[in-house]
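This is the structure I have questions about; it appears just below.
A protein chain is absent from this complex, but the other protein chains hold their places.
Labels run A, B and C following the written order; every chain starts at residue 1.
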Amino acid sequence: MTRNAKLWGGRFDKCTDELVEGFSASISFDRRLYRQDIAGSIAHCRMLAKQGIIGEDESTQIVVGLEAILAEIEDGTFDFKVEYEDIHMNVEAALREKVGAVAGKLHTARSRNDQVALDMRMYVKEAIDRIVVQLRTFQTTLLRLAHTHVDVVMPGYTHLQRAQPVLLAHHFLAYFEMLQRDIARFRDCYRRTDVMPLGSGALAGVTLPIDRSYLARELGFAEISRNSMDAVADRDFVVEFVAASSIAMMHLSRLAEEVVLWSSAEFNFVELDDAYATGSSIMPQKKNPDVAELVRGKTGRVYGHLISLLTTLKSLPLAYNKDMQEDKEGLFDTIDTLLVSLEVFCCMLATMKVNCRLMGKVAAENYVLATDVADYLARKGMPFREAHAVVGRLVRHGIDLGKPLSDLALSDYRAQSPLFDKDIFDITIHSSVAARDVPGGTAPDQVRAALAEATRIVSEEP
Amino acid sequence: MTRNAKLWGGRFDKCTDELVEGFSASISFDRRLYRQDIAGSIAHCRMLAKQGIIGEDESTQIVVGLEAILAEIEDGTFDFKVEYEDIHMNVEAALREKVGAVAGKLHTARSRNDQVALDMRMYVKEAIDRIVVQLRTFQTTLLRLAHTHVDVVMPGYTHLQRAQPVLLAHHFLAYFEMLQRDIARFRDCYRRTDVMPLGSGALAGVTLPIDRSYLARELGFAEISRNSMDAVADRDFVVEFVAASSIAMMHLSRLAEEVVLWSSAEFNFVELDDAYATGSSIMPQKKNPDVAELVRGKTGRVYGHLISLLTTLKSLPLAYNKDMQEDKEGLFDTIDTLLVSLEVFCCMLATMKVNCRLMGKVAAENYVLATDVADYLARKGMPFREAHAVVGRLVRHGIDLGKPLSDLALSDYRAQSPLFDKDIFDITIHSSVAARDVPGGTAPDQVRAALAEATRIVSEEP
Amino acid sequence: MTRNAKLWGGRFDKCTDELVEGFSASISFDRRLYRQDIAGSIAHCRMLAKQGIIGEDESTQIVVGLEAILAEIEDGTFDFKVEYEDIHMNVEAALREKVGAVAGKLHTARSRNDQVALDMRMYVKEAIDRIVVQLRTFQTTLLRLAHTHVDVVMPGYTHLQRAQPVLLAHHFLAYFEMLQRDIARFRDCYRRTDVMPLGSGALAGVTLPIDRSYLARELGFAEISRNSMDAVADRDFVVEFVAASSIAMMHLSRLAEEVVLWSSAEFNFVELDDAYATGSSIMPQKKNPDVAELVRGKTGRVYGHLISLLTTLKSLPLAYNKDMQEDKEGLFDTIDTLLVSLEVFCCMLATMKVNCRLMGKVAAENYVLATDVADYLARKGMPFREAHAVVGRLVRHGIDLGKPLSDLALSDYRAQSPLFDKDIFDITIHSSVAARDVPGGTAPDQVRAALAEATRIVSEEP
Partner (left out) sequence: MTRNAKLWGGRFDKCTDELVEGFSASISFDRRLYRQDIAGSIAHCRMLAKQGIIGEDESTQIVVGLEAILAEIEDGTFDFKVEYEDIHMNVEAALREKVGAVAGKLHTARSRNDQVALDMRMYVKEAIDRIVVQLRTFQTTLLRLAHTHVDVVMPGYTHLQRAQPVLLAHHFLAYFEMLQRDIARFRDCYRRTDVMPLGSGALAGVTLPIDRSYLARELGFAEISRNSMDAVADRDFVVEFVAASSIAMMHLSRLAEEVVLWSSAEFNFVELDDAYATGSSIMPQKKNPDVAELVRGKTGRVYGHLISLLTTLKSLPLAYNKDMQEDKEGLFDTIDTLLVSLEVFCCMLATMKVNCRLMGKVAAENYVLATDVADYLARKGMPFREAHAVVGRLVRHGIDLGKPLSDLALSDYRAQSPLFDKDIFDITIHSSVAARDVPGGTAPDQVRAALAEATRIVSEEP
């Protein structure tokens, strides 16, 4: 066995075992960070020259080399090697081949610990930008659906029991609100990610007179980190990102469940476009809402990444520990999963046909106007609790006769309370919906106002 | 079996099975919300009177009744009953006993769905306030420790291997930064919690002309919810709160791990105060860091609550579903766990004795100055990579001789590189620490500046 | 501050801080182990006497004292004290009050570390016994339901789309199988729990000539532990128990989802008994499947406990660490949750009314016989893939005409394939079900055989 030829191998007598090499190498997944890594290195290099730590000509050589490497990676001709462990060392080794010994100056005043923290922060910032765009697109689809179906009444559910009639547009706008919170959460996470760690070195800060603020400006960061040990040990931004993603996936899973329900023969509220459904290998009649099911299923995957990250970080002493290498795959998969789920779900919604007539029809069934009847009594002065009991008995009476409330006689009503008069028959799903005329309520005017406000938000807020 | 006597029992033929009653009742844990519930009811009642929905005298009767109930709960004389299911119904039933039928008017234009959403939001807001105070206290303790030990040098670790000397104050300030982010996260969560849901009714909004903004002002909310279905179905704020708590516990678990390590005979960096350690039932000599171990262990518990909530909410169709009752116990336990962990850990830290001399002594061992030696060569123009290799061989040489770098002869140095001169012996842990003189670095001036800034933050930001 | 009066306080100068006392005490929850703890102590004490380590009279005094304590706890007159930390010390302190200094001999050759391991194992074993009984009861209910509805046809679903007709009994028997695996898992866990740890001392074994096999026999254990360090550090049996419980809850959550769906107005397959449903505080007509929703929701809670335990145990060095005290609350809550969920769910199922006629009716809708038509062609020699395509086109044709397959003319069939003959109209849901006549299939004969075999299992296997 020969001496260790690794870039860090000076004090080692032996080579790394090949199995260990494969086990501890991260190049198979951290190559994703190549763009961030090279951009960081270029800025670092320019800063070193600006500060006189390396020569301008050295800087130029290095930058030219790095740009060539970037081009090679982008056009797929770069050869990533497991023995160089990670993206940082792969780039540096390639640089050495291109520009010779001067490549060795790039790692001046820098450690892989602050370098990877930089790359990860840049990557998460870009991911958030892309996710926010996709969330906005999703919201726009919801608004379009709400707009198209602004007069459609459907049964609103609690406990999956028909509860009160609502506008379908109101239902869609509920999801608009969830995604609005998701955007806010991702933005808050962005602010905490937008902190430049370079200069922290391995853990204690570097010994050369670097200019950290210059680096932050060059790389588009709002702030520099305030404590070098924290800067290399911190992965809060990854956990927070995956937590925000978990909540967003939870929202999608709720809508996915509804699409699955609504596509069933029993509900029959929507029909998915053929292009967004799939068939069965054995049952020729099947048309399955696979997209919605998969999004629902993938929720578990993102939750898993969250728990994985939290578990990995638990109890790690300061500062960097190798366990933290496990921060990447779960993050990357979370980004991919959330982005593709948003995109495909959005297209599925946009092309789905709503069975508006059926929705309106069933919105009137199952005594869903009972609350309105109780409110009728309450408006005539009966305490609500008493009114609730009166109407409960009326419903019981209707069930026993097999009749809806609208088919009961006025005498049936009066048998329960003399406050009933024939205007009781004015209550319909439309009057019911219209009556919920408070901000946030499902009355058409309120929903139209909410739709207008939501449209404003999407168009005015980036 | 007699007819169902529940407040909602009108349409039911039979009583609820007793087992079901116990199973679905939440009063054993949601009684915690009594203060929020009653405050919400008082505000709701006053609003109803202001809007002319109920009479002023009715309102007065109800408010007086509610205040009496509050007093009874606070002095422990209130009798909570499982058959009334939850805090809302317990309060309402007691109100009926106190003020008679007029009690039935309190539930006008309100459902338990928006009521419990209100209570939970108020509770979380208060919890965040208490947690931020506790986090600030913890930060203050860290600052005090940093201040007291501002000149103490210790070995900084990566991979639990001694890496470079750092100031102990710098180490403590790393935790200050973590907690600073925790505070920011809780505050962001607060903003999203600070939304008043009352008026959403069961799911569709209410039919009476209530004044939601008045309610928001009375109850100290910044905004009102914009969609009634979302308002009763949303528990994002609970998940986000528990996610923020999970990250905070993760931070504590890291410091806890360090306290356990530092208390070991092997490290011997600190001695816990007798009042914050415990003994063994069998081994008379033992002094165990139980507090740190328990905080570390309780991290799992909070992670568990996070996954529990996310799992429960997954795939729930709109709007309210009974599954959501499971949002409470995990939340309450998270709040309790985080608050007590912060408090007891803080006291333990404040009373812990640091073995400063030993820390300084070992900070110089194990070739921790190797990076400084490499930087020395880099400053003399050698590419850092080459310098790293040279010093790696030097370390290897030292290990073989069983000597620290400081005991090697200049000739040993020069054998590796002619760039070495006798000023190489000027490198000490103190020069090493002082050399990391960049913002965020461990140089004493930088640490003092960071300490001053942190002190300003704690004293100026609420 | 006075000297530490704890039973372990000899080497301490100071009292434990009160906050720490509350924080680290476990008596509020581990008092649940009192029966196991006392039984273990009595056996330990008798063994010490048998071995001549303590006197027979001493043993008698201690045993009498312990039995008196047990009686006090059971009748609720025992006063648990936080300052005695845990159940072990509470019992020992009470014993000292009852029998004086001889009480101090009970802790001979024993540590709290092996004692708590013993208590936990005994507790888990008993819990498994109770859970298996409850699972068997649940299976019996399923068998009764299957038996009662043995001829009822329903639509079988995949992707929540109607797929093929199945017998409702076959559907119930699917859950029988799941529970059968649950029982097997719990029994496997039992075997690994059934290992007696006493004699392991704090971690290294004890120094007195105790008889471990005697203890195992007395306490009903199958084996003694083989390594003292493992014995006090091992909580695998708790994790495994909670993992088995998580899978069992997952099964219940699936059935719960179905009950919620089936109770909806859209499905209308079942009506829950009034005693197992609940109403709404605002909507008088509502009848909600709260029990099913709660069981579904509580699944998250058990998953949470699983992740909590796994997280807590991760990375703990040998042997006992205080973190392990966190093993109890999640375990206890898992046991309670699973037991009550099984019990209440079972009663709900037993009293639920099935709308058999509607099930049969809709089982024939939505082209659910398409697979049978394809199988018809396959039996006539057409490769199945081709048959699938032919029937797919036939279904498309039917959808376009708005007709079910049974209303298409033979010419419509023949237009797709000349293999069709008029016996194609012999295909009905009954012929379809009957045709699935392979072991495990839904043909009535197969289902009856499966029901008989399941009945045998439940009655013959304990």
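Structural remarks
One rule holds for everything that comes next: a contact is a pair of C-beta atoms (placed from the backbone, for glycine too) under 8 Å apart; a residue touches a chain by one contact, two chains touch by 3 or more.
Not measured: the values here are computed from a predicted model.
The chain that is not drawn here is touched, among residues C:I38, C:V124, C:L145 or C:L316, by C:L316.
Listed residues C:R130, C:K361 or C:R393: the one in touch with the omitted chain is C:R393. Here the missing chain is touched by one residue of A:E343, A:E365, A:D407 or A:E461, and it is A:E343. Check B:L143, B:A163 or B:L408 against the missing chain and you find that the one touching it is B:A163.
Contacts to the hidden chain, counted on chain A, fall at residues 1, 4, 6-17, 19-20, 22-24, 88-89, 107, 110-113, 201-202, 273-291, 293-294, 296-301, 303-313, 321-326, 329-330, 340, 343-344, 347-348. Chain C meets the missing chain through residues 7-13, 92, 96, 101-105, 107-108, 113, 156-160, 163-166, 170-171, 173-178, 181, 184-185, 188, 192, 199-210, 212-213, 224-234, 236, 239-240, 243, 246-247, 250, 253-254, 256-258, 261, 296, 299-300, 303, 306-307, 310-311, 313-322, 371-372, 375, 378-379, 383-386, 388-393, 395-396, 399, 432-433, 435-443, 446, 450, 453.
Listed by residue number, the positions of chain B touching the unshown chain are 155, 158-164, 260-261, 263-267, 279-290, 293, 307, 310-311, 314-315, 362, 365-368, 370-371, 373-374, 388-389, 391-392, 394-395.
Throughout what follows, only the chains that are shown with their structure count from here on.
Distance from the chain A centre to the chain C centre is 33 Å, each centre being the mean of its Cα atoms.
Each chain gets a centre from the mean of its Cα atoms; for chain A and chain B, those two points are 23 Å apart. Those residues of chain B in touch with two or more other chains are numbered 7-13, 107, 113, 201-202, 296, 299-300, 303, 306-307, 310-311, 313, 321-322.
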